[in-house]
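Shown here: the complex without one of its protein chains, the others still in place.
Up next, chain A:
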Amino acid sequence: MGMDFSTLRTLISRYCVGEENWVDSRTIYIGHKEPPPGTEAFIQQRYPDNRIVSSKYTFWNFVPKNMFEQFRRVANFYFLIIFLVQLIIDTPTSPITSGLPLFFVITVTAIKQGYEDWLRHKADNSVNQCPIHVVQHGKVVRKQSRKLRVGDVVFMKENETFPCDLILLSTSRDDGTCYVTTASLDGESSHKTYYAVQDTKAFNTEEEVDSIHATIECEQPQPDLYKFVGRINIYMDNEPVARPLGSENLLLRGATLKNTEHIYAVAIYTGMETKMALNYQSKTQKRSAVEKSMNAYLVVYLCILISKAIINTALKYVWQADSNRDEPWYNDRTDTERQRHIVIRAFTDFLAFMVLFNYIIPVSMYVTVEMQKFLGSYFIMWDDEMFDEELGERAVVNTSDLNEELGQVEYVFTDKTGTLTENNMEFIECCVDGHVYVPDVICNGQVMPGATSMDMIDTSPGPGAREHEELFFRALCLCHTVQVKEEETVDGIKHGIHQGKSTSFYISSSPDEVALVEGMKRLGFTYLRLKDSHMEILNREDEIERFELLEVLTFDSVRRRMSVIVRSTTGERYLFCKGADSSIFPRVVSGKVEQVRARVEHNAVEGLRTLCVAYRPLSPEQYQEVCHLLNGAKLALHDRDKRLAEAYDVIEKDLILLGATAVEDRLQEKAADTIESLHKAGMKVWVLTGDKMETAAATCYASKLFHRNTQILELTTKRTEEQSLHDVLFDLSRTVLRQHGGMARDTFSGLSGDCTDYGLIIDGATLSAVMRPSQEDSNSGNYKEIFLEICRNCSAVLCCRMAPLQKAQIVKLIKASEEHPITLAIGDGANDVSMILEAHVGIGIMGKEGRQAVRNSDYAIPKFKHLKKILLVHGHYYYIRISELVQYFFYKNVCFIFPQFLYQFFCGFSQQPLYDTAYLTLYNISFTSLPILLYSLIEQHINMDILKKDPSLYRDIAKNSLLRWRIFIYWTILGVYDAIVMFFGAYFLFDNTTFTSNGQMFGNWTFGTLVFTVLVFTVTFKLALDTHYWTWINHFVIWGSLIFFVVFSLLWGGIIWPFLNYQRMYYVFMQMLSSGPAWFSIILLITASLLPDVLKKVICRALWPTTTERIQNADKLYKGHLSEFTPLASLHAPPKAGGHRRGSGNQRNAPNPRRSEPFSKKIMFTRWQRTPDYSTFTPLLRFADGSRFSKQGHAYSGAGPETSV
């Protein structure tokens, strides 16, 4: 639970290859004092100073380095090449035409990056120059932070932020502890306790600290924030005392001292070697599916470009075979040109054609896409609906590159705890030897009346049981890592007011523990504090009991348990252990295992989180042995974790079972509704959890992942014990496939409504068996395939007992499967980081388990329910927007360049450009760029509310449907058609006639300008036709850019530009506008270009409407009030939505997901027991409807009927 960072560790260690080559450890002399002679000589190492450099560039290397990085991008490089070609050879267009846009793009990017880097420099400077207090020669001296050296002893005051990684020596508190918040590192705002080494904690003035004579040996810096091994050798009377150092002694750079007056600590990692700096790694770049299609299209266009150039070059030489055409008398070549070899000439021509047509690949598309993504992502951050009042948090976008991917998700992998559930733990009950205690009902351990009906419970606790009960409560009060935070210490004024009142509260990194300790408080045992290694408990008789805390065997997710060793005032030593049932029961030697197990299982079915508690009395000899084991492991510098785990394994055995606890984790608000929506949107939702199968399954039912009619398939250890994995897999696949075939038949006969859907439950162990690479037989390699086949046919999959890495494995498996579906992983804890990084889109929930997930995610949202809006609304919009953007960009460039290609046939393939330089340059960057950018920012083809109400609209864009080749080809053909209309329209109009009433003739530039004018208007109108959402900004930008074009043309042709060496555009545009036929032909050609597209739209909309279009029509009809009049389901295209509409009505109407549906539990139970007898009511279930839940009922109203339409 939240404490497992092994995944993070592995992930981070990925970035640090070569770590092995370092010297294994470093030795630090505290206060730079040499160790007394005779001790081992250490190699002095060089350490960096404490300067933090997060900036990428310096003033000097900015230009070359930034240029290098920018030109590493393929698109920029391509345009650079074109630009260079233009500079070197004699090309039809001036280098400005590609140089200016390129310069523009590069400059904008460079300015942006430069500004960001300047900010980083500023931040670095302020950090590096901030004053730090260092102890030198018994005095506190101020130093700049960057001058801090390894070995310096630092004096820190409350609320100061640590300048480097420090080992705590002593604090102002007597017990040598200090409190620290690591909010800036991992977002956990709770105060964590750090400890000074016992032998140095007494040195708490400058002079005393200065007299410490010690060396620290520790590992070389590594990025894992939560791992540190080291050893401190303290020379007292020249006799070194070695003490272990762990992460509890290490204060990290970036953390802040809290609730502690001052501390002394010694710097061990400085500057870029601090853990924070080592964690400053950028994540691997994820690329969206849209980007991939974009690149594919780009390749197509590149091929078109090259083939165009080749065709033209070839035709040119065929055509020029006649020397009179090659070189008519009026167009003589220079001598140098004549002497050039034909191959060189042909190659130069080829390059010239490439340059002429290069605009078909739009440089500005990349800029526009990037701007669209960057600016568009603000809409996610700005979304008020995704703001959570309670947390005061709004959605965060860490990567704007993936906005459109949110509209493409096919698989959702969600964590359970903290994601589906609130991670707001509430103690429900505990059970000691089968006696159930419920805190709400009683205050003095009286057995709850409702429970007496359960025959397995012994209602009369004997004296032995009494003893166990006491032990159990104490065990829970002692076996935890909860801290008590006293309000008084925070605010001095409050101290006076609240004196006498207990204002303390519990803090822990695990909310379960807090719930347990609070539950104990309600049952009469209050944990007061940990003082001088003594834990104080206020028992039911209001007496304070003190236990000395001897050892803490910390929790880890492999063992799934933790223990403490305490000594009571009477001198008995106990080991208390609490953990998951599966990790406790095998180690239990006595106790009422059966009763407790029954209760645990029952609670698990209810969706409660259960923990078992056991103890073991330790004799002094045993304790000695334990101490020996632990110390041995703790002092190890290598493999300390492994050795500790081995030691724990030996110590935590021969336990006596005391009882079990049940803690409830409520479902998050609207979790069920969200999951239902995702299902309707065609996404497959998988729950991946480390929790028990029963608990997880219950949550799945509650959150509507499984329905009442879901047939559960099991792939668990339990089953694979009975049958071989092979058989089970084949069995399941047969079941699924049979049903699948049946379903197809059913759809024909119209009985599709009855078919069941499947839910699969798999556990971690079985999964690893499935995933295990084939060893002896090649058969096992197919397991993955079969497993995938089964999964594909299941509407929901629950993976329980998952290790964090397994979560990532699953995601990877699905990602790599044939269809390459787009995956999304959502989670809140550190254990979800691996899957968040693995999935195409990673979403972090700002949960209670720190900020690990949020930091590593692409998007972070406050609550699970916000997933609905971010996918169904934002994702959908982004996808629609960007796909139009991409298609439109290619389209408008085909329209742009194809006439120029056609013109080559009429100018002797001489690479004569059709348009003027200014038009070539500005077409993409100013005449046609803003409307599409704006479209791609604010287009809404359907109202937001409809998208939210009707998730199935999401299916319309599934599988990158708007960027399929078919659609791409349509756009391209449309572009070619428009180009042909424009070019030949102008051609026939210019055919040997005059356009003016004064008989004057127009030249080639008027011809080009006519085509260009039609072009700009056509592509802009085409976009206007595609725009469904006309805000004033759209009007402004669309009409504005047309007006800009006209004004620019008037201006460009209106003046003799002094800096130009040609004046070919002078008055061309105005002359054109002064001619009537030009106006007529512009209108005609625009209309003719747009007609087919309009026609296609109307016909398609009439004959083969998509769901989206039906809803658009309906919405139009009801003037935007669709939701109030029409059930949306009736509008769906029958074949598309049919299979999924089934039963949606009653699902919607079901008011409450969980407790009010005893049915769901019944069926769930019978399925597990593989008895299809629906009438079996187990006594447990009657209990479930019993009095207890009527009291609890109110708590669930939050997940109420918000789904109703």
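The rule is simple: a contact is a pair of C-beta atoms (placed from the backbone, for glycine too) under 8 Å apart; a residue touches a chain by one contact, two chains touch by 3 or more; residues count from 1.
Heads up, the rule we're going with is that contacts and distances are computed from a predicted model.
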| item | value |
| --- | --- |
| Name of the absent chain as recorded in UniProt (options "ER membrane protein complex subunit 2", "Cell cycle control protein", "AP complex subunit sigma" or "AP-1 complex subunit gamma") | "Cell cycle control protein" |
| Absent-chain contact - pick from A:53, A:944 or A:980 | A:944 |
| Residue among A:331, A:533 or A:723 that touches the chain left out of view | A:331 |
| Residue among A:393, A:470, A:625 or A:789 that touches the chain left out of view | A:393 |
| Among A:906, A:965 or A:1039, residue touching the chain not depicted | A:906 |
| Residues in chain A touching the chain absent from view | 92, 324-325, 328-335, 378-379, 381-385, 387, 389, 392-394, 877, 906-908, 910-913, 938, 940, 944, 985, 987-1004, 1006-1008, 1025, 1028-1034, 1056, 1061-1064, 1066-1067, 1071, 1075-1077, 1080-1081, 1084, 1087-1088, 1091, 1094-1095, 1097-1099, 1101-1103, 1105, 1110, 1112-1114, 1116-1117, 1120, 1131 |
